[in-house]
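In this view, the complex is presented without one of its protein chains, the others remaining in place.
Take a look at chain A:
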Amino acid sequence: MENELALKRKKIFKTDTKSLIGAVVMGIVFVIACQITGQIDNMLPWGKAGMYLINGSCWAFFTAFITLIYKQPGGIIAAEIEALTSVMYSPLWVAFIFANAVGTIWVSFVASKYDMTKWSHHILAQAGVCILGNCIVTVGMIFILEIPLDVAIIETLILIAVNWIVATVITKLTYDAVLKSGLVK
């Protein structure tokens, strides 16, 4: 009931137990999915060059999807669970702490303005997640991994382009499917 009301009123915050626990459980799914896609990317040619296209799309999708379902602080909780657990598979975990937080806050902001029923709403939500998030990760790539600036910028532009398209399509389809299933009202 509270879930329905929150969606109708376009609230940013939802602090009921179901949202908190749900954010934790979905955060773990987020981690598992990112770990699998990261390993897949590592085996592919573009992953060897540091471009995590599948992993980045998965990250952008989950960041937006969890925030749309559980709002805040659920979105930040799930995002930070992913960021802190990513220490097990990525050395850029320090950058992820900020990138994930910024991404989820942006989605909350968009979801508070729009009802997230149209493609344009999801395109706008994913624009912030992909651009802001990837820019922060780029800073991490330059300062932590010591990757040359021009290479980091080109990689980021490719990542943004791919992630934006793929994550928007997946988020819209999955969000609609989950709403249709009735598990989330």
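By our rule, contacts are C-beta pairs under 8 Å (C-beta built on N, C-alpha and C of every residue); 3 or more make two chains touch, one makes a residue touch a chain; residues count from 1.
Everything that follows uses one rule, which is that contacts and distances are computed from a predicted model.
The complex appears with one chain absent; UniProt names that chain "Energy-coupling factor transporter transmembrane protein EcfT" among the candidates "Energy-coupling factor transporter transmembrane protein EcfT", "ATP synthase subunit b", "DNA-directed RNA polymerase subunit alpha" or "ATP-binding cassette domain-containing protein".
Although one chain is not shown, part of chain A still touches it, namely residues 17-18, 20-29, 31-33, 36-37, 40, 42-44, 48-50, 54, 73, 77, 81, 87-91, 93-94, 143-148, 150-151, 174, 177-178, 181, 183-184.
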